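Every protein chain of the complex appears in place save one, which is left out.
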Amino acid sequence: MSDFSVDARSDGDWVVVTAAGDIDVYTAPRLKRALTEEIDRGHHHIVLDMTKVRFMDSTGLAVMVGGLKKVKAKKGTLELVGPNDQIRRILTITDLVKILPVHDSVEDACRGKTT
Amino acid sequence: MSDFSVDARSDGDWVVVTAAGDIDVYTAPRLKRALTEEIDRGHHHIVLDMTKVRFMDSTGLAVMVGGLKKVKAKKGTLELVGPNDQIRRILTITDLVKILPVHDSVEDACRGKTT
Amino acid sequence: MTDPVELMLPPQPEFVGTARIFAAAIGRHFGVDEEVVADLKVAISEACTGAIWAHNQEGIADPIVIRVFPDLPSLNVEVESKAGQAPAEGVEWEPVTPSDTFHPLLGGGLIRTLFPDAEFIENGGLTVRFSVPR
Partner (left out) sequence: MTDPVELMLPPQPEFVGTARIFAAAIGRHFGVDEEVVADLKVAISEACTGAIWAHNQEGIADPIVIRVFPDLPSLNVEVESKAGQAPAEGVEWEPVTPSDTFHPLLGGGLIRTLFPDAEFIENGGLTVRFSVPR
């Protein structure tokens, strides 16, 4: 149930974290751990690639808000790539779109980052 | 639930019946009706294309045995195309493979038929 | 036994697909091999079909209950209904010339062949029970 995987590729102080599957009460702790590890390693600019995430609920939102707080404390950023319609909908309802920038591709997100 | 569709293309006294989706207690009556209609129209050589059937249980076996009896009474045939592993398994367990020939493609099945 | 995951369905043909989707999801979750998941879907479908058929015959509407106990080394699966009879002993599968789309013997025989430890318990209704290696 709730297939989930998470994986990170980093470059300097930024990192692309790729999540896949379902983000819910069962799997969100794994996403949280992955983000925390990256931040602890000094990767304060996080691009979270959600292209392969098929479902996310408020447990995922909470992880993102938590991650955002941590990177902001280090003057970092947390940006999202490719959330599906369901995820966009809950980001919009909760107004989190206003604090979590959304991009269509990792390239778009990184372009902003490396300039 | 149990998505199912059935469709027929006929040529002379033979017909290709294409089923798709799940064949179970909910949908088997529709397959039965389709086969009966074709037989009533004088199509006594039936090729049942199962390439798109993802699931079948004993309700489907019963429809096939029923169809086979009817076509046999008219010296006809009932042959199957492309059942998946799950369906092959229950055809084997029940020994129905011995009376219901299985082909890999509609072409293979029709080749036998038109010669 | 462990706490079960349970699905309760009205005894109507349209819900047999829900039973399979449930069985497949639970089976996979508990690490049942894909080929055994395929057998599990068949067995659940057969048990529910038998129960639906019997409820219909006896004109009763009590729900069908499917329980999966995540035990080790095998899941214990149970399909309980308030109608139905055990298939005769020894019947493996009989290609009885079925007059309609369903004959209760077919299903019971298939369940027994797929899950040889299957039990059919008549208890003012019928409970089908079998274990699924994980």
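Labels A, B and C are assigned to the chains in the order they are written; within every chain, residues are numbered from 1.
We take it that a residue touches a chain if its C-beta (ideal position, glycine included) is under 8 Å from a C-beta of that chain, and two chains touch if they have at least 3 such contacts.
Owing to the predicted nature of the structure, the values given are computational and were not obtained by experimental measurement.
Participant: List the chain A residues touching the unshown chain?
Facilitator: Within chain A, the residues touching the omitted chain are 1-2, 22, 24-26, 28-29, 32, 55, 57-59, 61-63, 65-66, 69, 85-86, 89-90, 93-96.
Participant: Over the whole complex, note the residues of chain C touching the chain we left out.
Facilitator: 3-10, 14-15, 17-18, 21-22, 25-26, 29, 61, 63
Definition applied: only the chains that are shown with their structure count from here on.
Participant: Just how far, in Å, is the C-alpha centre of chain C from the one of chain A?
Facilitator: The mean C-alpha positions of chain A and chain C differ by 43 Å.
Participant: Show the residues in chain A shared as contacts by 2 or more other chains, in ascending order.
Facilitator: Residue numbers touching two or more other chains: none in chain A.
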